[in-house]
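One structure is given below, encoded as structure tokens.
Note that this complex is displayed minus one protein chain, with the remaining chains in position.
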Amino acid sequence: MPQRKSWVYYNDRLSRYLFISSAVLVSLIILCIIWFVGMQGLSTFREVSIIEFFTSSKWSPDSGKFGALTFIAGSIGTTLIAILLGGPLGLAGAVFLAEIAPPWVRAFMRPATDLFAGIPSVVYGYVGITVIVGLTGRLTNSPTGYGMLAAGIVLAIMILPTVISLSEDALRSLPRTYKEASLALGATRWQTIRRVLVPAASPGILTAIILAMARAIGETMAVQMVIGNSPRFPDSLGSPTSTLTSNIVMEMGNTPFGSTWNNGLFMMAFILLVIALIMIILVRTASRKGAAR
Amino acid sequence: MDKIVVNKLDLFYGDQQALNNIGIAMKERSVTALIGPSGCGKSTFLRTLNRMQDLIPSVKITGQVKIDGQDIYATGTDVVLLRKKVGMVFQNPNPFPKSVFENVAYGPRIHGETDKKKLSEIVETSLKDAALWNEVKDRLHESALGLSGGQQQRLCIARLLAVGPEILLMDEPTSALDPISTMKIEELISELKDKYTIIIVTHNMHQASRVSDRTAFFLSGDLIEEDVTSVLFTRPAKKKTEDYISGRFG
Amino acid sequence: MDKIVVNKLDLFYGDQQALNNIGIAMKERSVTALIGPSGCGKSTFLRTLNRMQDLIPSVKITGQVKIDGQDIYATGTDVVLLRKKVGMVFQNPNPFPKSVFENVAYGPRIHGETDKKKLSEIVETSLKDAALWNEVKDRLHESALGLSGGQQQRLCIARLLAVGPEILLMDEPTSALDPISTMKIEELISELKDKYTIIIVTHNMHQASRVSDRTAFFLSGDLIEEDVTSVLFTRPAKKKTEDYISGRFG
Amino acid sequence: APTTTTPAPSATSIDKKTISAAGSTALQPLVKLAADEFMAKNSGVQVNLSGGGSMTGLNNVASGSIEIGNSDVVSPEELKSAGLVDHQVCVAPFLLIVNKDVKVDNLTKAQAADIFTGKITNWKDVGGQDLKISIIGRAASSGTRLNVEKIVMDGKKMTDAAAAQDSTGNLLTGVAQTAGAIGYIDAAYLKDTVKALKFDGVAYSPETVISGQYPIYSYEHMYTKGEPTGTVKAFLDYVMSAEFQDKNVEKTGFIPVSKMKK
């Protein structure tokens, strides 16, 4: 039946072309977005010096001052706080789920942590301004409580599901034999976790942490509600400052498209993209190192 | 002297019985082989001897397992200490993703040894005892995962010897290996039996006859027969044993 | 008549040569066993015969593999048809996560059979040929993953027979199985050789001598020796073969 | 015969089935009311609305992708060439608000300016208790902030130390829960969780704005590209109609343009 045969081949070829064109389409779209943001952003430097943009913290566009250092520092600072708080907690949760939790606890807790990911960021921000800033205000002895600490706490909660689920997967995908070998040598459970399991899963855990950082640095709505949004280098963790994302969302809607001010905001978006790219490359190297072992 | 005495041992996975009224005794400094078809309970039995089976939630165990006269299932037993004394080698070599040195030093370290020099000594002796020293002495700090399968298995044995066990449990330690590596492990077992009590699970009846003093034949959870190896293979007392042995060579 | 003729076959993984100038011929309706230590290239060689090795990106192949006189590496070869003709059974049983029936019907379906009655017939005959029918006829529509390892392996053979191959490649088909299942598969191979040309990779020299007409010994990418099985095992021509064989029994 | 007073929009002037308006978030609730009622009166017409900020509206109306751009500010130079036509639809007064604990009820223009530039940082300097002043304002690009800077601070810039929120709602929450906080909002959004201050001794009310005593206010704009026609004109006419201005504009806290003197 040569007729039918040719159909089988035709389908195979057709599907392959469809898949390839999807991949090409996706990459075209992605390149378009990157190109659009990049071109728009880079045109800032027709009127602003690169050095000023990256080294000055004076952001006052209507008097011609375009220093974005505060925002870059704010983004990095809040992300670090988020990782310092959310990373260990999430990792503890992952270790707990993978090694300690009785099955019924896990059956309930795993989907529950996934729920964190489903809560809209506006809701996080809302809890942030009604509950968390009060707390950080008292902690840092600042009147408003807006600032990097508040944003860091909100982000720490938001990255929990990423850290937990990816690290738990990494721990779970370890061969059972590691654990058995260690226990059979007379190691306690904690020794096994600390000396064998976590080190063996470290590439996966690192991936989790870096992806969580990428998530944190890109978060907008929730951060914007609790960071205080003052374009100023903060004196403390509890004084208002800004991040790249919060400043973009604060000013984007009220600046004319194509103005230097507006372009500067696109440049900030482009910086975010570049930071994300660097982090992904870090993830890649981390996981490649893991695979090579 | 009997090192291990097992008495009326029953084991259930949930409702399903996997070991049925097992009774057996093993002498110090002897090699006992466990044979039987797949699923008959060899691994399960082996793993009750160092309480690794405790890790499976649904398992229920009744009966007695005495090691040096002490019931290891009595309340108050220190499982961690027990496992230090009753070491285990697995079917597939399972070195940690660490260096050769760190693999062997792992056991002493978790048992509190911190002195660098002592650790080095222990690592060297253990590797020598496991007949691996010459092959790895120049690559102690390379990853253990770069070793061949047979080397990895001997590394696991060295890692075990380093914690100073008295009993070695081996669950099909050569089934994943090529013939040459298998030979080396078998030789090693023959050397080790001067110092340790060894129990080995194997699919390979040749192997059982080559390495063991006594052999126990399991069939669907029952211990059918246990005797001096040469006797069991040539003049088995039970019909089932004979069927199995001849079927294998049929 | 020679069904398969291999000539000057070289295979590289990237820069590393894994097969070195292999030349061998296999008769129709015969069983050829491939033996050799781990990593010597048995699987690699087997997989060049149905071009499964093509799926690995870094592989480069030169030389000739003729099946029924046609070079399967010639341009224009229909790989899909080739694989239909040259079937393969893997080391670990790999049924699809579908029912027993659907597993066996898979091949005929993708090759265009849609008639329900014909499919049922094919499934029944194939399962009978694979000596599995009696064990599964009442659970045709349950998941194949519920079968035991040995049953799964016979199911994979049945699944293969259903597409009507002429050559069966078997890569250590019993290494994951217990002795009783192994015996059943070996019996099956003896029955199948009346209809098919079979090539089997095995670690177990007993098995090779039990099932094969001819045996080929590989060592680090070279085909050292190939002869009638009883001759190769008792009076090998090459020193290396002898070493290997005696090492095994040593 | 056509008159200069706004006629009730007649069905005959409807051409497009769908028109869009976007821009100022402050003005949006009012436009939404207008749209709802306009749609109720003209079945078959859909008015699509969005926020996004004043410049979002101006950018989009200038490029022609929407019909109406809502703005708190006068269109900037950059967009003049697009031929935007201004429709002042109402007056938005602004209020200075403080946390309820603050024991000050009135600020002079000079005091307010000093607070917002950061010169005065404690309530005791303006007659209140010893309490640090926390400014919670709006973003640098916000129309509300621009107007406060223009009218209260004579064009001086707000201090960097001020915290900012991007919306009136969040700002109100902030002022309500921060001791010693001061902020500024559109009068329309005043809530009893905060306290409104008198400015130069004048309390805000529509009447004080209309009479010219209360100076902090600005016009809200709806821009079209070129003179409006058809549905767009009908909609804008409805917004300007006495019916809508009297009933809804006042109800929502804005002030009808027609009421203003000058």
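First chain written, first letter: the chains are A, B, C and D, and each begins at residue 1.
Keep in mind that, in the parts below, a contact is a pair of C-beta atoms (placed from the backbone, for glycine too) under 8 Å apart; a residue touches a chain by one contact, two chains touch by 3 or more.
By definition in this document, contacts and distances are computed from a predicted model.
Undergrad: Select, from "Multisubunit potassium/proton antiporter, PhaG subunit (TC 2.A.63.1.1)", "Fumarate reductase subunit D", "Phosphate transport system permease protein PstA" or "ABC transmembrane type-1 domain-containing protein", the UniProt-recorded name of the complex's unshown chain.
TA: The chain we cannot see is recorded in UniProt as "Phosphate transport system permease protein PstA".
Undergrad: Please identify which residue in A:93, A:147, A:203 or A:238 touches the non-displayed chain.
TA: Reading the full complex, the residue touching the unseen chain is A:93.
Undergrad: In the complete assembly, which of C:61, C:145 or C:183 touches the absent chain?
TA: C:145
Undergrad: Hey, which of A:42, A:80 or A:117 is the one touching the hidden chain?
TA: Within the whole complex, the residue contacting the unshown chain is A:117.
Undergrad: Tell me where the left-out chain touches subunit D, residue by residue.
TA: Output for subunit D: 18, 20, 22, 25-26, 28-29, 32, 35-36, 39-40, 46-52, 56, 60, 63-66, 166-170, 172, 188-191, 251-253.
Undergrad: List every residue of subunit A that touches the chain not included in the displayed model.
TA: So the residues of subunit A touching the missing chain come out as 8-9, 11-12, 15-16, 18-23, 25-27, 29-34, 36-37, 89-90, 92-93, 95-97, 100-101, 105, 109, 111-123, 126-127, 131, 157, 160, 164, 187-191, 193-194, 211, 214-215, 217-221, 244-245, 248-249, 252-253, 257, 266, 269, 272-273, 276-277, 279-281, 283-284.
Undergrad: Which parts of subunit C face the unshown chain closely enough to count as touching?
TA: Residues 50, 52, 55, 57, 80-85, 87-88, 90, 92, 94-98, 106-107, 109-111, 142-146, 156, 159-160, 163 of subunit C touch the chain that is not shown.
To be clear about the criterion, only the chains that are shown with their structure count from here on.
Undergrad: How many angstrom between the C-alpha centroids of subunit D and subunit C?
TA: Roughly 80 Å, centre to centre.
Undergrad: When the C-alpha atoms of subunit A and subunit C are each averaged to a single point, how far apart are the two points in Å?
TA: Each chain's C-alpha centroid was found; their separation is 49 Å.
Undergrad: If you look at subunit B, which of its residues touch at least two other chains?
TA: Not one residue of subunit B touches more than one other chain, so the list is empty.
Undergrad: Within the complex, which stretch of subunit D touches subunit A?
TA: Counting only subunit D, the residues touching subunit A are 25, 51-56, 58-59, 76, 78-79, 132, 134, 136, 139-143, 157, 160-166, 170, 173-174, 177-181.
Undergrad: Would you pull the subunit B residues touching subunit A in the complex into a rising list?
TA: Touch list, subunit B to subunit A: 50, 52, 55, 57, 80-85, 87-88, 90, 92, 94-98, 106-107, 109-111, 143, 145, 156, 159-160, 163.
Undergrad: Give the list of subunit B residues in touch with subunit C in this complex.
TA: Result: residues 37-39, 149, 177-181, 183, 203, 206, 244, 247-248, 250 of subunit B touch subunit C.
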